[in-house]
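With one protein chain held back, the other chains of the complex are shown just where they sit.
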Amino acid sequence: MTHSPNLNPLAPQRFAEALHALRERAPLVQCLTNIVVANFTANVLLAAGCAPAMVDNAQEAEGFAAISAGVLVNLGTPYQETAQAMRVAVRGAENAHVPWVLDPVAAGAVPWRTSIALELLAGHSPTIVRGNGSEILALTGGQGGKGVESTAGADQAVEAAVRLARKHRMVVAVSGAVDQLTDGERLVRIANGHPLLTRVTGAGCALGALMAGFAAVTDDALLAAAAATALLTVAADAAAKQCHGPGSFAVALIDQLYALAPEALAAHLKLA
Amino acid sequence: MTHSPNLNPLAPQRFAEALHALRERAPLVQCLTNIVVANFTANVLLAAGCAPAMVDNAQEAEGFAAISAGVLVNLGTPYQETAQAMRVAVRGAENAHVPWVLDPVAAGAVPWRTSIALELLAGHSPTIVRGNGSEILALTGGQGGKGVESTAGADQAVEAAVRLARKHRMVVAVSGAVDQLTDGERLVRIANGHPLLTRVTGAGCALGALMAGFAAVTDDALLAAAAATALLTVAADAAAKQCHGPGSFAVALIDQLYALAPEALAAHLKLA
Partner (left out) sequence: MTHSPNLNPLAPQRFAEALHALRERAPLVQCLTNIVVANFTANVLLAAGCAPAMVDNAQEAEGFAAISAGVLVNLGTPYQETAQAMRVAVRGAENAHVPWVLDPVAAGAVPWRTSIALELLAGHSPTIVRGNGSEILALTGGQGGKGVESTAGADQAVEAAVRLARKHRMVVAVSGAVDQLTDGERLVRIANGHPLLTRVTGAGCALGALMAGFAAVTDDALLAAAAATALLTVAADAAAKQCHGPGSFAVALIDQLYALAPEALAAHLKLA
């Protein structure tokens, strides 16, 4: 890259303000997501303060995107009908200037969804792309991971993320032990979170949905992606202290997303 | 309306008898429901004492409806194939005189499912229609809500519910802070329940499934709808006392549905 992005330019207080705005405005978030995590995603959105709506058929997705405050397109289990719904939802969102998030689950590891992800990227401008290192690398032509698990570290993927962000003028969020998020000019590194997040299915998918929610309440897409990441991982830190394993961790995570105050989010945030 | 319905005509003891019958007979409840709540709905039915079966493809839905004790048709995430399954399931249920419940999720807010709901209403006679105020108004030509959330209060919708119930000779149940249920001649108002029910995805959807279960064990469809509402909301009252947020609330709710004795249901029922 020709110049390094500005590291951690967002003050913790801005994260608190974003969470406050989310709770105030309860944005309607349309999710076109996978059958595995639809329930958990909806519960995460509800706990955080959003109004989820899983409208993912080709008849309704475009019109609903236009009246939503944010849209998530997640490629976890695409089918012919839902893939078509994703295409028209993106069109509906862009025509109505509604922010939308692309989560290219297992891109690089499986060919069809990779081509859908590249198609959605080629003709459109997502507000945020969220994935693990392997998935982000796959969008730049890199090699994919082992199924839905990342085999590339977040560190190796950050350069690809900056390039991708600059090329498409969007935010790219790379999940990992340290989450890294960039709009090409700025780079946020967040060190909250717990390994149990990798033992609950859909934590990353729900994070993408939260990003769509935050993108509905702030014009700074980097802040939206970072605030969502902070909310999920700070809540995870607290949940990990109260649990006996991944089952009770997932339950406590929902409780914490509901309980976490904006000031506590700012206070516990670890910008790495 | 030409005359007001008779308020709260069902004695608490009848709710207890209905729950007793549900536990005794463990009715087979076929659910054609959405991908978001299928798991939660099945667990609610199992906890309450029913035998759930999510048979929602067009090849099997009609035949299975005919051997089920109750059928739920929920429009949360319709697709071409499952919408067709709903049409034939309704035919199978009606031909075999099996009670069925229609839950027109987000009717009025999204056009395709609204047309499916109206189509299922036009040619058929559901035993019970369950929805929030906006959804019920949409079935009478009123304006819809914000996505899946109601923007019409239960109070404003009750007149529409009475009209709809009389027109189709069915029970209409309107969810809200106070639930209102009518068969056009009688009106039951139930004031149990807790705001956390709105922070767990699928509470309303699961309620529709419970109504199909109760309709299998009593010929009084108003009692069926009311007993299901009472069971869910009395269990919610108890769960709310044991939880730390919506995650642990949902877990406790399932536990309470399993533990609640028929006499306790009658004792804690609040007919408003």
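As written, the chain order gives the labels A and B, with residue 1 at the start of each chain.
One rule holds in what follows: contacts are C-beta pairs under 8 Å (C-beta built on N, C-alpha and C of every residue); 3 or more make two chains touch, one makes a residue touch a chain.
What you see is a predicted model; the values in this text were computed from it and never measured.
Here one chain is not drawn; of B:17, B:185 or B:255, the residue touching it is B:255. Contact with the chain that does not appear here is found for just one residue of A:201, A:218 or A:242, A:201. Shown as candidates are A:37, A:50, A:165 or A:239; the residue that touches the absent chain is A:37. By the touch rule set out above, subunit B reaches the unshown chain at residues 28, 30, 35, 38-39, 42-43, 46-47, 51-57, 59-60, 63-64, 68, 81-82, 250-259. The missing chain lies against subunit A, touching residues 34-37, 39-40, 76-80, 106, 110-113, 146-149, 198-202, 243-248, 250-251.
Keep this in mind: only the chains that are shown with their structure count from here on.
For this pair, subunit A with subunit B, the centres built from the Cα atoms lie 33 Å apart.
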